[in-house]
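A protein chain is absent from this complex, but the other protein chains hold their places.
This part shows chain A:
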Amino acid sequence: MVSKVDAAAGRLAASSGRAPAVMVQGLVKRYGSLEAVRGIDFAVAAGEIFGFLGPNGAGKSTTIKILCTLAQPSEGSAQVAGYNVVLQRDAVRRNIGLVFQDPTLDAYLTAEQNLRFHAELYAVPKDLVDSRLRQVLEMVGLWERRSSLVSTFSGGMQRRLEIARGLLHAPKVLFLDEPTVGLDPQTRTSIWEYIIELKQREDITIFLTTHYMEEAEHCDRIAIIDHGQIQAVDTPEALKASVGKDRVQIATADDVQAIEALSSRFEIEAGMHDGLVTFSVASGEAFVPRLFAELGVGIRSVSVARPSLDDVFMSYTGRTIRDTEATSSDSMRALRQRFRGR
């Protein structure tokens, strides 16, 4: 597994021609006798959206904490933006932006005051503060609300403000720890629109953790993490392809002849399901043109179904990602949000 990971990282680094934004080697984190992270290796290429997918307690947050210099590794090493997270802590901190799971805004300050506080702590050059402030606030659609107290913001607005703040000092790597947890589906979608827009506009690498499958789909590459170990790293497409073949269903002019032709010309065993000729094949989309050209039987319709990331997760970890813990911590968060917003 490890060699596969290294190879993938090497390929990526070579293809982008830039040093990796994040480089992790043999990372272990122990809390007493508990091994939260059990020796992981991976690399994130500059400019990538890289997702850590795993259930709560899989080691996602511990890894992100180490990468953000908030925790020290027990073994192994990690570099972020070219700096060692243990030995060059301040350099790492200057080059990363952080958006945590839980809000870290001062609700008694205005949106603008929160950002100015951040600009001072991160030593953004004074003559650039105003323009950069406006830029990030407009990006998340909060420029008009800059003078409002954060306590008057909804959960989604607060998260957007945190993203704006994380970007204010133009970090090379932006860490988003469960960026949409506790938000309603509509807000979640809009947060993702900002993240994708951000990737296009800023020269930035985005590292995020999530336990939502549909969010992992947005990433360029994902690492599936469970029990403190990386089970797989690849693009969502490749991961799904690795699980198995796509399912292709066709409606033809003559089903019996079509099944015969599939067997003789493509060596594919097909059967009838839902009144359609059904078979499995690797990379179904690429297969469809050949099918049209070589089947020799009229085709009325085609559908290609991919395995979902749920299937991927299931195949690598032997279970689904659903966990009861998420619901309780989400409701705690909502409660806290209300309290803050009073």
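The rule is simple: contacts are C-beta pairs under 8 Å (C-beta built on N, C-alpha and C of every residue); 3 or more make two chains touch, one makes a residue touch a chain; residues count from 1.
Simple rule for what comes next: contacts and distances are computed from a predicted model.
K.L.:
Hey, which one's the missing chain according to UniProt: "Transport permease protein", "Spore germination protein", "LacI family transcriptional regulator" or "Aldehyde dehydrogenase (NAD+)"?
P.N.:
Of the names offered in "Transport permease protein", "Spore germination protein", "LacI family transcriptional regulator" or "Aldehyde dehydrogenase (NAD+)", the absent chain's UniProt record gives "Transport permease protein".
K.L.:
Considering the complete complex, identify which of A:L109, A:A251 or A:I268 is in touch with the unshown chain.
P.N.:
Looking across A:L109, A:A251 or A:I268, the contact with the absent chain belongs to A:L109.
K.L.:
Touch as defined at the start, partner being the missing chain; which of A:L128, A:A253 or A:A305 qualifies?
P.N.:
A:L128
K.L.:
Among A:A71, A:I163 or A:L309, choose the residue that contacts the chain missing from this document, as touch is defined above.
P.N.:
Counting the whole complex, the residue in contact with the absent chain is A:A71.
K.L.:
Looking at the full complex, which residue from A:A58, A:L98, A:L142 or A:V243 touches the chain that isn't shown here?
P.N.:
Of all options in A:A58, A:L98, A:L142 or A:V243, contact with the hidden chain holds for A:L98.
K.L.:
For the chain that got dropped from the picture, name the residues of chain A it touches.
P.N.:
Contacting residues on chain A, toward the hidden partner: 68-72, 90-91, 93-94, 98, 100, 102-109, 113, 116-118, 120-125, 128, 131-132, 134-135, 138, 168-170, 197, 200-203, 336, 340.
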